[in-house]
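Note that this complex is displayed minus one protein chain, with the remaining chains in position.
Going in written order, the chains are labelled A and B, and every chain counts its residues from 1.
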Amino acid sequence: MKFTVSEIAQMLDGIIVGDEKVTISSAAKIEEGQPGCISFLANDKYEPYIYTTQSSAVIVNKDFVPKKELSATLIYVENAYTAFTILLEEYHKRLASIKRGVEQPSFQGEGSTLGEDVYLGAFSYIGKKCVVGDRVKIYPNAYLGDNVVVGDDSTIHPGVRIYDNTVIGKNCTVFANTVIGSDGFGFAPQSDGTYKTIPQLGNVILEDNVSIGANATIDCATMGSTIIRNGAKIDNLVQIAHNVEIGKNTVIAAQAGVSGSTRIGDNCVIAGQVGIVGHISVANKTKVGAQSGLSKSIKKEGLSFSGSPAKELNEHLRSMAFVKRLPEIDKRLSELEQRQEVGIIQQRD
Amino acid sequence: MKFTVSEIAQMLDGIIVGDEKVTISSAAKIEEGQPGCISFLANDKYEPYIYTTQSSAVIVNKDFVPKKELSATLIYVENAYTAFTILLEEYHKRLASIKRGVEQPSFQGEGSTLGEDVYLGAFSYIGKKCVVGDRVKIYPNAYLGDNVVVGDDSTIHPGVRIYDNTVIGKNCTVFANTVIGSDGFGFAPQSDGTYKTIPQLGNVILEDNVSIGANATIDCATMGSTIIRNGAKIDNLVQIAHNVEIGKNTVIAAQAGVSGSTRIGDNCVIAGQVGIVGHISVANKTKVGAQSGLSKSIKKEGLSFSGSPAKELNEHLRSMAFVKRLPEIDKRLSELEQRQEVGIIQQRD
Partner (left out) sequence: MKFTVSEIAQMLDGIIVGDEKVTISSAAKIEEGQPGCISFLANDKYEPYIYTTQSSAVIVNKDFVPKKELSATLIYVENAYTAFTILLEEYHKRLASIKRGVEQPSFQGEGSTLGEDVYLGAFSYIGKKCVVGDRVKIYPNAYLGDNVVVGDDSTIHPGVRIYDNTVIGKNCTVFANTVIGSDGFGFAPQSDGTYKTIPQLGNVILEDNVSIGANATIDCATMGSTIIRNGAKIDNLVQIAHNVEIGKNTVIAAQAGVSGSTRIGDNCVIAGQVGIVGHISVANKTKVGAQSGLSKSIKKEGLSFSGSPAKELNEHLRSMAFVKRLPEIDKRLSELEQRQEVGIIQQRD
């Protein structure tokens, strides 16, 4: 997809200084620019690069005054960073909207319906009685089981596996090879040491505006639903066990795991590689530091936790500081012991 | 799939009180019931819900006496919880047995054989000389390399990748996008700092009744076999390295990892996000707590371990308790130092 500087300036309500016919096909940081790229300059620190950049165009703040000659075409706007972001989003949106139509071979089970302007990639599989909304994109090699619902404007990336009865809201994104709705890990121990599989009959519900990264796993509920609430963002390789509920706008970073039946509140931030035990409840706006192990319910909102097992951040830092001081504590103890020996000897004398 | 209450009561050897023609299409917790659902009441704590539930039928213990009016049809049985579990299993079994036949397009390599009543989903790929047993289900987009054996009644979910020469026993389940038999991580360092790939020529063997979760990885052996013994249950996103052996009925929770050539005994329980180093041996019935790092062989059976590096549970808890008491230890030390200063001053006087 290509734009002229003139088209971009119009989009951003900007003023052009330089060649307005230059064609832009990509974006780049100002220090890494190539011909055909557009960059932006918002921070004075990067100003030197504007005189040497190979980018064909640079978006600048309205008060920018060049101190040397430069070759790039300039687009003056109110706020260069905001304008650049708007441009990227617009570009991304137009790029995404190109995919449309049904590639062959693909598989559509009986009783399934597709909305308008859907993209269905080759080798994708849709089971029976699925409802696929308008402008949904299902990329190649993706799989939907039976009775799956995908809301309008959602995107299912290549190789995603969505099990029977899953409900996906509007404007959701599921990245490649993620698995939604496979069995929860439930086995009943038998007296002979073997395990009996507990049937997992529930489903998974993703509300609207949810994003799930690549190679993540979200298990179906034993009964009822595993629920990811509106606006939650989940990163790559994250594990969400059966009957978990993730609150609105909660963010979970890569390789973290949440065990069965735990309920995480709204607007929480769970860092990478965190583990959270089952059957607890975590208050809204809780923050959990990377690699922490959260083993107890959090009732008060807005606190930060760290460590394994996780403690409130201040307590954790204090505890870490004391561990660091252990050699010093040991030394003070030895000195005391020595002095006392001396004291005892002196008393004896 | 739908049943009448009458059919269900017959299945469970139960007695109906209420409308026996009501149709049941799903199961639900008593507090979340909807019309068309069946629930159970086993725990007195939940009794209030039976008077308000919207479930169409409720399985109850034979001694249950309603204290108020209720609308649901009741099925009286010896043990309500057990009966409910039997019902779910039966439902699950019948649901699973529906899938049968070969969907097109699918790919069958030369010399491969399919047993009776097999399901082969669209876009699934079977390499050369594979042997697929009776009633095996291979879901869409799954891949079997060459010379793969899958025993009777096993299920290979969508997107599973099974490399050449893998042997899967009877009644196994492999969930979506799991990879079995890819190369072990073996590289020989060279004098110039580069690495040379060590060919990984062995395979993976899953014995009978093994369950592997979604997005897990089980590497083939360098030579010989990586083995998962009878009845072992492995959760999502678990890593099993080359030449590892997992004992019978051992359970490994999500995101745990076992390094190369380690041998885990029978009936062990490995919790989530545990890491186990290579080339060690872990005794039967060992338990390892979440996020622990096991770095040494365990010789005595039946012990519990925790921490990173992992220690025996009691020792770990004791150590944690001492760390927690560090501020107090520091305070006592300061008091001693102060008193001694005073003591020395007093002696001087």
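The criterion applied here is as follows: a residue touches a chain if its C-beta (ideal position, glycine included) is under 8 Å from a C-beta of that chain, and two chains touch if they have at least 3 such contacts.
Bear in mind the structure is a predicted one, so any value in this text is a computation, not a measurement.
Q: For the chain left off this view, which of A:Pro105, A:Pro189 or A:Gly302 is in contact with it?
A: A:Pro105
Q: Considering the complete complex, identify which of A:Phe3, A:Phe64, A:Tyr91 or A:Tyr163 is in touch with the unshown chain.
A: A:Tyr91
Q: Any idea which of A:Phe123, A:Tyr163 or A:Phe305 touches the chain not displayed?
A: That would be A:Phe123, which touches the missing chain.
Q: Among B:Phe64, B:Phe84 or B:Tyr143, which one is in touch with the chain left out?
A: Checking each option in B:Phe64, B:Phe84 or B:Tyr143, the one touching the absent chain turns out to be B:Tyr143.
Q: List every residue of chain A that touches the chain not included in the displayed model.
A: Residues 26-29, 32, 85, 88-89, 91-92, 103, 105, 121-123, 139-141, 157-159, 173, 175-177, 209, 211, 213-215, 231, 233, 235-237, 248-249, 251, 253-255, 266-267, 272-273, 290-291, 308, 323-324, 326-327, 329-330, 333, 336-337, 340, 343-344, 347 of chain A touch the chain that is not shown.
Q: Write the list of chain B residues that the hidden chain touches.
A: Residues 105, 107, 123, 125, 141, 143, 159, 161, 163, 177, 179, 182-183, 185, 187-188, 193-195, 197-199, 201, 215-217, 219, 223-224, 237, 239, 241, 255, 257, 259, 273, 275, 277, 291, 293, 295, 308, 318-319, 322-323, 325-326, 329, 332-333, 336, 339-340, 343, 346 of chain B touch the chain that is not shown.
To be clear about the criterion, only the chains that are shown with their structure count from here on.
Q: Rounded to the nearest whole Å, what is the centre-to-centre distance of chain A and chain B, using the mean of the C-alpha atoms as each centre?
A: 25
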